[in-house]
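With one protein chain withheld, the remaining protein chains of the complex are depicted in position.
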Amino acid sequence: MSKHLEERIFVGLMIASTIVVLGSLVLILATVVMKGLPALNLKMLTQVPKGGYYLGKEGGILNAITGSLALAGGATILSYVFSLAVVLYLHFFAQDSRFVYLVRLSLDVLWGVPSIVYGAFGFTLLLLLGLRASMLGGIVALALLELPILVRAMDEVISMVPLELKEASYALGATRLETALRTVVRQTVPGLLTASLLAFGRGIGDAASVLFTAGYTDRMPTSLLRPVASLPLAVFFQLGTPVPEVQERAYASALVLTIIILIISLIARLLTRRLTRHVIH
Amino acid sequence: MTKNRLRRFKDQFASRVTRALTVFAAALILLIGLALLIRAQPLLDITPLGKLLTSSDWHPLRGEFGFLPFILGTLWVTTLAMVLAVPPCLLCAIYLAEYAPRRLRDTIKPLIDLLAGIPSVVYGLWGTLMVVPVIRGTITPWVGKHLGFTSLLATDNPSGYGVLAGGVVLAVMVFPVIISVTEEVIRAVPDGLREAALALGATRWQMVKGVVLRRSLPGVIAAVVLGFSRAFGETMAVMMVVGNIPQIPRSVFDAAYPLPALIANNYGEMMSIPLYDAALLTAALVLLLLVLAFTFAARIVLLQAVRRVA
Partner (left out) sequence: MSEPLIQIRGLSVTYGDRQAVRDVSVDIPARQITAIIGPSGCGKTTLLRSISRLIELVAGVRVWGQVIFQGQNIYDPHVDVTEIRRRIGLLAQRPFPLPMSIYENVAYGPRLHERYNRETLDAIVEKQLRAAGLWDEVKDRLHTSASALSVGQQQRLCLARGLAVEPEVLLCDEATSALDPISAQRIEGRLLELKADYGIVLVTHVLRQARRLADYVVFMYMGELIEHGPADQVFRNPQEVKTRAYLEGEFY
């Protein structure tokens, strides 16, 4: 076969593959929008399920929307604190390079753990502590899920800071902590923020980890020790009913969830572009 | 306390606190494994792990917990997903890395990242609304008529909910992982090699096929293993389209019941049937160990690749 013909065939296949990949994105988004938009109305966004909601009567998914935001928000904050501590330790305080390697390895492994395992682990923790499924349980399970993601992203961001910057700070007599917080973190704020948004987006869309640990409720989130609703589970449960109106609400819920995630991705992207302008070198 | 002493104290304090938190984070994987193991103990004391993994008798009320159908179910769906995903992903990645003009690549890559951000339930929803009906309405009848002679494609299950649906949905879910890792690995091949091949009169494709792909093969394998690992643990999306019948699938149209789906579907009854919770947590432990094995395998392959390039 002529070498040019072979090339043409493969390039054709490549372009076809790319179209398939992008096409699936389009199909998924189109499905969600087309099915979800008709069922989306103000009531859905501003009310909680009232009596008979799952049989087709009045109500909305405000409980799930606020619940998801609370869960993912709490989890991201909790996870952020841990991640920052880990990354600062690895880059400023650690002495033993073997330990550093082990830490990175173990977090790498954690990154691949499926969310259902975190849910199962969270469940065993709740049993151990004698607690029921609650917002706290959901936050802990999600925080575990987000931790390796955050650490990896933050690690990358801080690794990009040039050594000369740290040296300039140390040369003025700063301690490790002062250099870390006043100089390096200051330089990397956009990157750290983007990392948080990434983790938040991952957390808010996850169902398997909150299934066991956060429970579900038709009420608005009030207490850390009570079960809380979440959008992914709202989609799942509403889809599972035989009532067509409720199934349509599932589509609307999926649309709301997808829109939230798209907005977060957009904000993350814009932030990176804007804030990197003022950073040194 | 003078300012200097305070500063030193803060520095030391920060050092100790961050170290403690880091040790904790590093120990998490062990803690998780241990916790699952402890709760799986009641079952493991009665039935040895080997029997659990190879038996097909799943009768929780009788205390029989054979995981084989679920393990095989997971393997069927995941393998099919990889078969469907790997060729287009590799081709797409090669296109992005070697052929696409920079602007096109910069536009396409964020879109692929978007695919990665879509939550599992939304994939599952898409699966039930688009994939299953297409399989049920179009593919199953057509295959039944023309290709029904192989048992692999036997169309005993007309509902559309089965391994094929799970495989398709899962395949799309792993597109972003395989494409992005492969693309990075290919881009990492030094330009000097490319120039050398082109200078000898090779076409771009010959250069890619003969030089770049050969060089990035370990990385590509690692990407595939990584994708496999992700697909293996995926719960929600697959659960919504795969049928959830505890049987060993014989055809791609048969329903299956992957391990993650088993755990997710039955957590409600966990506490009411004796040993059920131990069984489900054993399943979680098995899942964890398998995913760990894949992660290590991918890492080792990547390490070899780096060593060769260096």
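Going by the order they are written in, the chains are A and B; count residues from 1 in each one.
What we mean here is this: contacts are C-beta pairs under 8 Å (C-beta built on N, C-alpha and C of every residue); 3 or more make two chains touch, one makes a residue touch a chain.
Quantities reported herein were computed from a predicted structural model and do not represent experimental measurements.
A.B. asks: Tell me the shown chains the invisible chain touches, ordered by label.
C.D. replies: A, B
A.B. asks: In the full complex, which of A:S68, A:Q187 or A:S209 touches the chain missing from this view?
C.D. replies: Within the whole complex, the residue contacting the unshown chain is A:Q187.
A.B. asks: Quick one: say which of B:R7, B:R105 or B:K209 touches the chain that got left out.
C.D. replies: B:R7
A.B. asks: I'm checking contacts with the chain that's been left out. Which of A:K166, A:R202 or A:R249 qualifies?
C.D. replies: With A:K166, A:R202 or A:R249 as choices, the missing chain is touched by A:K166.
A.B. asks: When the complex is taken as a whole, what residues of chain B touch the one chain not shown?
C.D. replies: Output for chain B: 3-4, 7-8.
A.B. asks: Name every residue on chain A in touch with the hidden partner chain.
C.D. replies: Interface residues of chain A facing the absent chain: 97, 162-175, 178, 182-183, 186-187, 278-281.
We adopt the following convention: only the chains that are shown with their structure count from here on.
A.B. asks: Per the centroid of Cα atoms for each chain, what is the distance between chain A and chain B, given in Å?
C.D. replies: 18
A.B. asks: Which chain A residues qualify as touching chain B in the complex?
C.D. replies: Per the stated touch rule, the residues are 3-4, 6-7, 10-11, 13-18, 20-22, 24-25, 27-28, 31-32, 35, 82, 85-86, 88-90, 93-94, 102-103, 105-121, 123-125, 127-128, 144, 147, 151, 175-178, 180, 201-202, 204-208, 211-212, 232, 235-236, 239, 250-251, 254, 257-258, 261-262, 265, 269.
A.B. asks: What residues of chain B sit close enough to touch chain A in their complex?
C.D. replies: 7-8, 10-11, 14-15, 17-19, 21-22, 24-29, 32, 35-36, 38-39, 87-89, 91-92, 94-96, 99, 108, 110-115, 117-126, 128-130, 172, 175, 179, 202-206, 226, 229-230, 232-236, 240, 260, 263-264, 267, 280-281, 284, 287-288, 291-292, 294-296, 299
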